[in-house]
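Before any comments, here is the structure.
For this depiction, one protein chain was excluded, whereas all remaining protein chains were kept in their positions.
In order of appearance the chains are A and B, and numbering begins at 1 in each one.
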Amino acid sequence: MKRYRQHSIEFGNLSDVPFWKTAGPIDLVYISYGLLVVLLVFVSYVLGMTGFLPFDPQEINLELLMAPPNTEGHLLGTDFMGRDILARLIIGIQAYFLPGLLAIALALALGTCFGVLAGYWGGGLDTASTYVSNLLNSFPRLVLILLMVAAFKPDIYLVMTVVGITNAPTVASLIKSKIQFLKQKNFIEAATALGLKNAVIIIKHILWHNCRSVLIIQATLGMAEVILIETSLSYLGFGVQEPTPSWGNMVQSGANYFMQGKFWPSTAPAMAILLTIMGFHLLGDSLNNILERKRDQ
Amino acid sequence: MKLASIKPITVLISRELAIAALLLLGISFLVFMVLFLSPGDPFSSLLKDQTASSAIGTAARSEIGGPAPWYYQYLAWLGNIMRGNFGTSIRTGLPVLREVIRTGINTLYLTLGSLLITLLIAVPIAVFSARRGFTATNWVLTMFTYVVSALPVFWLGYIVIYISMHRFGLFPLAFGSGAQTWSWVYFMLPVFVLGLSNGTMSEVVRHLREELSRVFSEEYICTARAKGASIWKHSFKEGFLIPITEIVATKIPFILGGAVVVEQVFNWPGMGRMAWQAAQDRDFPLILGITLMAALFVRLGSLIERAVHIIVNPRFAKE
Partner (left out) sequence: MIGVPVLKIENLRTYFYSSSKQAFSRAVDGVNLALEKGETLGIVGESGSGKSVTALSVMGLVTAEPGVITGNIGLKTDGVQKNLLQDIEDYVKITNENGRTVEVSKDNPGWQRHIDRVLRGVRGKEISMIFQNPKLSMNPFSSVGKQIKEAIMLNTSINNAQEARERTLYWLEQVKIDSPRLRYDNNPYGLSGGMCQRAMIAMALSSEPSVLIADEPTTGLDATIQSKIVSLLEELKSSVGVTTLLISHDIDVIKTLSDRVSVMYGGRVLESGPSKEILSAAHNDKHPYTAALLASIPTARQIKAKSYLQAIKGDVLDTINLPSGCLFYARCHQVTEQIKMQCKHQEPELREISSNHNVRCWRFFNA
């Protein structure tokens, strides 16, 4: 996940002026593109679940192997077993959907806990959580996943648990610096002086009012990372296994035919990956620009 | 160096070294626990192999009469690692340490080379957009970094191989074999591919641009301009040196991860490819050694970053 420098943000930033009125037009374009991607992901998931697809993604058609795009109703062509690529693309999103949500939920939950512990109470807890963050950041994620795969078994949920846990430090450090910033402004002291309980301060005033945009942004960027990791793993043969389609293993299996000049079986999923990851990145970065940075007029 | 500032810098750097050592200890423990908890108890078999000649392991084993408790195993294993004994690979029977170092050097070439490529592309873009603000050229360049960061790296690898085969008649060769005239081009391809699409480009540009434009608007840069001095010279430490080491240090794990894939695509005999092989074979001693070595790379990177920070930033050194 991305790291951002802590930008100053005032409490008054949750004013009545909606963010799209103060944002630059280019950021709005990026955000609408990102939201479109999110929407498409959801729609594809629903389509896949309800089976409302142009073709059966598993139906093997030996008469139409490697058909180029737009033949006999196959909009994106067929793959080496004559299966419809579009249908497989749509159903391929299922490989990311639930595991990805798990990874994100884990990263946000763990990160928030550690961040609050380190930022709100500080001291030894802060030192300890810094140590754990550094520890987790020491491993190249893919190498750690390979280790887990070797030790246990190639399972997407296991992999996503690892991704979730290793992403937690980034979230934690963002939450921590946010809380430290609030502390600097004597905001927390004031709340305590008003007689608010710690739980109320943390959940309502810190997390809900001041950290929710951080969490949304990190969730967005986390999804991009999930897709990237699954793609790499599928390429290495430890991801989602054939015949279940995922964008990663579709690129991988199609890539063998790339050398013969048949580009579409790998290009279609590669483009899907590219556009989706870009959408999530642009969404996250633009939201960060708008929500996390107070522009002084 | 002034006499007054030497002491705190050495103190701070040795403190960083101590932290790094502590982290490496934690890393070894974490890795140990992963394997210890895995089904089939691969660890005791690994230890048996590893400590055949070691008195500790056998003594512990015979005393208890069963598999030794975890801390015995951990300490025995750690002791071996300290002495440079990482065991032998299950598949090839070769000593792990030597194998890891041999392939690690290849990976180091790949990652450092690709890092150079990333920076060669990212730094000019960042400088350009920090100086010129938002323009059309700038937008195109920024979009380019987003696109390459989102491309699946192996797909780009395939395209590059395809082009080099069909357009230039270059064929993937076994690494280092044959002194073909163009073999160095083939050597450059993986470096180039990893440098372009290790997934960090957009972030490197973003970080550098933000830091640079922040530094450019600092008051001391205004002073430098007012006295006719070069703003590049004055912004170098805060605007280039610190952010670049910072971002490189945080991105080393990502680049190493990307190396696993790129080595696979290009048949590069590096650590990542070996890790893939080891994971395939469940070759525990080997994957363990690789994980530890990779973590060592990462820690080394951030150690350098901390050192640069301390040496460059006098305020930091004073604290």
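The definition used in the following text is that a residue touches a chain if its C-beta (ideal position, glycine included) is under 8 Å from a C-beta of that chain, and two chains touch if they have at least 3 such contacts.
Just so you know, these numbers come straight off a predicted model, no measurement behind them.
Check B:Arg206, B:His234 or B:Lys251 against the missing chain and you find that the one touching it is B:His234.
One chain of the complex is left out; on chain B, the residues touching it are 2, 133, 216-220, 222-229, 234, 237-238, 312-315, 318.
In the analysis below, only the chains that are shown with their structure count from here on.
Chain A and chain B have CA centres that are 23 Å apart.
Per the touch definition, chain A reaches chain B in the complex via residues 2-3, 5, 26, 131, 134-135, 137-144, 146-152, 224, 228, 231-232, 235-238, 248, 251-252, 255, 258-259, 266, 270, 273-275, 277-278, 281-282, 285. Residues of chain B touching chain A in their complex: 19, 22-23, 26-27, 30-31, 34-35, 37-39, 42, 134, 139, 146-147, 149-155, 158-159, 161-162, 165, 199, 202-203, 206, 210, 250, 252-254, 256-258, 260-261, 264, 272, 275-276, 278-280, 282-284, 287-288, 290-291, 294-295, 298-299, 302.
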